[in-house]
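In what follows, a single structure is set out as C-alpha cells and then discussed.
Of the protein chains in this complex, all but one are displayed in their positions.
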Amino acid sequence: MDVLAVSLLSGLSYGMVLFLLAAGLSVVLGLMGIVNLAHGSFFMIGAYAGVTVGRLTGSFTLAILSGVISAGVTGLIIERGFLRKLYKHELNQILVTFGFIYIIANLHLLFYGPYPRSGMVPPLLSNGFTIGAYTVSFYRVAVIAIGAAVCVGLFWVQERTKIGAIIRAGMDDPETVYASGVNLTAVNISAFCFGAMLAGFAGIIGIPVLGGVTATTGGDIIFVAIAVCIVGGVGSIQGALVGALLIGIVTSMAQAYAPATAIYVMYMLMVIVLGLKPSGLLGKRS
Amino acid sequence: MQGISFAMERGEKVALIGPNGAGKTTLLNVLTGLIPPFSGRIDLLDRDITHRPPHVRTSLGLARSFQVSSLFLQLSVLENVLLAVHGTARTSRQMVRPMTAYKSALEKAEKLLESVDLLSKRDIACRSLSHGEQRRLELILALASGPIALLLDEPTAGLTTQESLELAAMLLSAANKDVAVLFVAHDLDLVFTVAQRILVLYYGKIIAEGTPEEIQANESVRKIYLGETYSEGNQRCLK
Partner (left out) sequence: MYIAPVIAALLFLAIAPPFMDIAFISLATRILCFGLLAMSVDIAFGYTGMWTFGHAAIFGIAAYTTALFLIYTHIHSFWIITPIAILMAAVLSAIFAIIASRSSGLYFLLITFALGQLVYSVAIQWKSATHGEDGLWGIPYPQIGFPLLSVSYYYFTLIVVAVCGIVLYCFTKSPFGYSLVCIRENEVRARTMGYNTRFRKLIAFVISGVFAGLAGILYVYFNGGIVPDNIGMAASGMATIMVIIGGTGTLWGGFIGSAVVLVLQYYISLVAPQRWPIFLGAIFIFAVFFAGGGIFPRLANLWKRAVGYGNLDS
C-alpha cells in the first residue's frame, strides 16, 4: 500500500515533467504541422543552463530563468533560421532537427564533459514526508503542483483566450485565419518558442525527478515526448496531459513492482494505443 | 447524401449532373469503396460489394477515373498504362521479370494507347503531356482493368467542347459495348449527346431521373441550371 502511494506520487511528478516537456511538441505538431526532433534538446539545454547558473549564483529563480531563456533562444534560432524554410516539408524538418540533436548534444559534451549533473533543489523543498518506510520529497509534490497549475493555465489559454482560439483555428483551417487578417505566422512562431521555453522549464525543474542530466538526455528524452504524443494524441493540452500522466504513472509503477520492464512500459503503451486508436487517446481522427 | 437508389443496365450510358457540392464525387467515392456508406448496399452484377475494399471492386469489374488527373507523373505514358493493365492481371504479384516483358499486357496497353491516339507518346513522362492528353490517359487507365462498370468523374474537365466530343467518341469506341458508364459532367452539350439516361443530384439527393428529353423538360432541373443562383426562397419551392 505504501509502495503504491509512493510510486503514484512519483509517477505523477514524473508525468508532470513529461507534460511540460511534451505539451510544446504536441501543440506545435498539431498547430504548425512541424516536427521538431530536437525538442528534447530544449529540455537538456534548459537543464544544463539552469544548473550552471544556479550553481554560480545560488539562486533557484535565476536558474529557472536562464534555463527557460536559453531554451527559448535556441528554439527561435532553429525556427527562424531553418524550419521556416521547410514549411510543409515534414521529412526535411525531421532530418534537420535530427541533425541538431547531434550538434547540440556534442556541444554540451564538449562544454560540460561526460559526467551527469544533478539538479538543484531549493532549500525550502529539500525535506520530505514519510509514507511507511519511504520518504517523498516536498520537491516532487511541488513539481506536481506547478505542473497542474501550468496545465490549468495553458488549458485556459487554449479554450478561453483569443490567442488560443487563433491557434485552434490555425490547426483546422489556416487559410481562413490568414484571410481574416490575423498574423498567424507571428502566433505560430510564438507558440513554437513558448513550447521550447516550456521544455526548458521542464528540464530545469525536472532534473531532480529524473535523477540527473547528461549530454545524451536530449536524444533520450525525445522518445518519451514522442510516446506521450502518440499515446495522448497530438494538438491539444489535454492530449499531452493524458499521455504524460499515463506514461509517468505506469512507468513509475513498473519501476516499483517490476523494475526490469520499466523502460519498455512506455513503448508497450504506445503499441497498445496504436492498435486501438491510431490517432491517440484524445487525438482527432485525421 | 440520402436516399440514393438507382440501377444501371449493361451497356447503359448514364450521366450524373448537378451543381457543385451536390455530392457527385462523394457518390463515386462511396461506389468505389473509398468512403464507407452509413447504410445501404451496393451490388455489382448481383454481387454485394458494399463492404469490399476498392482493389477488390476493381478486380470484380468496377473502374473509375478522377476529376483531377491522377496519373503517375514521374513515369512514362506506357508505364502508366502497363501498371493499370497489370493491376487486375494475375501478373501483378510477379517480382522477377520486368514489367515490360509480359507480352499480352504490353499488347493490351499498346492497343489502349492507340485508341486514344497516344501511342506515339508512349515513352514520354506524363508530366510533360498537355491537359487534353492527360485526360485521355486518365480515361484509358480506367479502361485498362477491363471493367463492366465504369465511373468517370468529369472526364472532360478542362477540355473544349470539341475535345470533349472527341474524347466521348474515343470512349465509346474503345470501351466494350457491354460496359455500363456512369459519368459526372458539367458540359450539358456532352451530356445530352452521349447519355441515354440522366440522374440529377442536388444537395445529396436525386431530384430527377430520366431520358435527356424528360430532364430538359423538368421544371426543377431548369430552375437549378437555368435560373438564378440558389437562394433560400428557391429551396422551399423545390421541397
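Note that the chains take the letters A and B in the order they are written out, and that residue 1 is the start of every chain.
The definition used in the following text is that a contact is a pair of C-beta atoms (placed from the backbone, for glycine too) under 8 Å apart; a residue touches a chain by one contact, two chains touch by 3 or more.
Bear in mind that the values here come from a model prediction, so they are computed numbers and not experimental data.
Give the residue, chosen from B:S92, B:T193 or B:Q216, that touches the chain omitted from the document.
B:S92
Of B:M8, B:I42 or B:L83, which sits in contact with the chain we cannot see?
Among B:M8, B:I42 or B:L83, only B:L83 touches the chain that is not shown.
For a quick check of understanding: of A:L4, A:L56 or A:I103, which residue touches the chain that isn't displayed?
Final answer for the missing-chain contact: A:I103.
By the contact criterion defined above, which parts of chain A meet the unshown chain? Give residue numbers in ascending order.
Contact residues on chain A toward the absent chain are 35, 82, 85-86, 90-92, 94-96, 98-107, 109-110, 219, 223, 226-227, 229-230, 260, 263-264, 267, 270-271, 274-275, 278.
Applying the definition given at the start, please give the residues of chain B touching the unseen chain.
Output for chain B: 32, 34, 53-56, 58-59, 63-64, 66, 70-76, 79, 82-84, 86-88, 91-100, 102, 123-125, 127-128, 141, 144-145.
Keep in mind that, in the parts below, only the chains that are shown with their structure count from here on.
Please tell me the distance, in whole Å, between the geometric centres of chain A and chain B computed from their C-alpha atoms.
Using C-alpha averages as centres, the distance is 50 Å.
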